[in-house]
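Pasting a structure here, questions to come.
Excluded from the complex is one protein chain; the other protein chains are retained at their positions.
Right, subunit A next:
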Amino acid sequence: MTKQDMINQRLLKEAAAAQMRMHTRRHFLKESAMGLGALAIGSLLGGCGSNAAGNAEPAIAFDPARPLLPKSPPFAGKARSVIYLHMAGAPSQLELFDFKPELMKMDGQDCPPSLLAGKQFAFIKGVPKMLGPQAKFAQHGDSRAWISEHLPHFSTMADDVCFLKAVTTDQFNHAPAQLLMHTGSPRLGRPSMGSWVTYGLGTENQNLPGFVVLTSGGSFPDAGKSVWGSGFLPSVYQGVQCRSEGDPVLFINDPKGMNRDLRKASIDAINEANQQEYKNYHDPEILSRISQYEMAYRMQITAPEVMNINDEPDYIHEMYGTRKGEACLANNVLLARKLVEKGVRFVQLFDWGWDAHGDHAGNSLNLGMINKYRSVDKCMTALLLDLKQRGLLEETLVVWGGEFGRTPMMENRNGVQNPFKGRDHHTEAFTIWMAGGGIKKGYTHGETDEIGYSAVSGKVDAFDIQATILNQLGFNHENFTYPFQGRPFRLTDVGGKVIREIIA
């Protein structure tokens, strides 16, 4: 048992004890005997689709009074929490991880018609030119993984990560592609991965939200808040956006003019009055409310402290490359580490500005993107090192990627060569990496053709990645369902295959 395990065990016990205190013996017994009545909605699971009779996992009990209490997964998972770094806009695999010397040779030539026939692109029209890699590559570590010069720090982590080089999607617009990646459907209305995970596992620290979302300033992802929405799951499972400006959690700070002592006094008074109410009405919901107010208070104490990265030592700040007072990725990555350390189940980060079309300098591969590479290189490296040195990497699954890839062709918007070097959206191949959480180290799965246009082996899609993440957390994605509109829905819809090759 690692030190962190012990801390978490303690947190868990504390939370459970606090719950117990709030229950009179009578209520507790009654509740256990009654079960959850009709609210154990999982009992309605039936086979509209793939579940053969009898092999469904036991239904997940949803207790509306304590919906976030930690629960055990159906089988022992290797990962306890997830940090998902999504680079919204879709970074270019060809400048970072997927080294294609052949493409260099074709640089500037017209794109062969075979690559264009019957294909649909977001902006490319007519015949574009091929565009060689805008970076130098070298092999790193014992695993000899190719990583470009743009990621000097990350190159040192080659033997700790697992690359998926043949990820594909069928969505070439940002919003649907992001939704597909995070909710299993290109349309609005499905729960996001973090919602599924907190629905299934609850969270270990009741003083913090279980599913935290951090965006690095700029704009939200194109798909808006739906990428962390709870869809048809109860709203308590939606991602809580923790903000770098204003209150870290909405309404977490006391109003101006109300000091902490008064807040405490006021919650004490509320709860005392509620106890009196309970004596009168005997409604167990009142006890739940009392415990929620206590939790709210603890969250008020804990969250601003946990969400404050300023108390981290200087060398940690240096390692992540944080920037004081700014809403930036490095700050959020450091915060993500703090959060999983404190028992937050799922931390979803969104960075922005990766849409390298080359229609202006800011999004060109050899100008604007250089800054993006720098902004991510140091902090994602630091995250892995930091988790490792704390013994947390093995139980924390880190995922990094975008919603699709970029074309080996240079973008020619409306048939005219773009003024800067850029690539269009590309669905047929891109790279995602994973680390920790029981994933193989120093391993590469999947391969693209010699110009990085399409997958030739080890092809995977969003559903496979989702299935694998759930697997690492202890769920069989096919049995992890929720009944809605008359049928059991799952994160992976009707697809998904666990990528066994990358599991350690």
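Please note the rule applied: contacts are C-beta pairs under 8 Å (C-beta built on N, C-alpha and C of every residue); 3 or more make two chains touch, one makes a residue touch a chain; residues count from 1.
Rule of thumb we're sticking to: contacts and distances are computed from a predicted model.
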Next on the checklist: Leaving aside the chains you can see, what is the UniProt protein name of the one that's missing? Options: "NADH-quinone oxidoreductase subunit J", "Cytochrome c domain-containing protein", "Alkylhydroperoxidase/carboxymuconolactone decarboxylase family protein" or "Peptide ABC transporter permease".
Outcome noted: "Cytochrome c domain-containing protein"
Item to check | Contacting the left-out chain in the complete assembly, out of A:138, A:262, A:361 or A:504 | outcome: A:262
Next on the checklist: Looking at the full complex, which residue from A:189, A:325, A:391 or A:419 touches the chain that isn't shown here?
Outcome noted: A:189
Checklist outcome for this item: Contact with the hidden chain, among A:143, A:288, A:366 or A:476, goes to A:288
Checklist outcome for this item: Missing-chain contacts on subunit A, rising order, are 30-31, 33-34, 37-39, 44, 46-49, 51-54, 58, 64-65, 67-68, 122, 172-176, 187-189, 209, 219-226, 229, 234-236, 238, 240, 243, 245-247, 249-259, 261-263, 265-267, 269-270, 272-274, 276-277, 280-286, 288-290, 292-293, 295-296, 299-300, 485-487
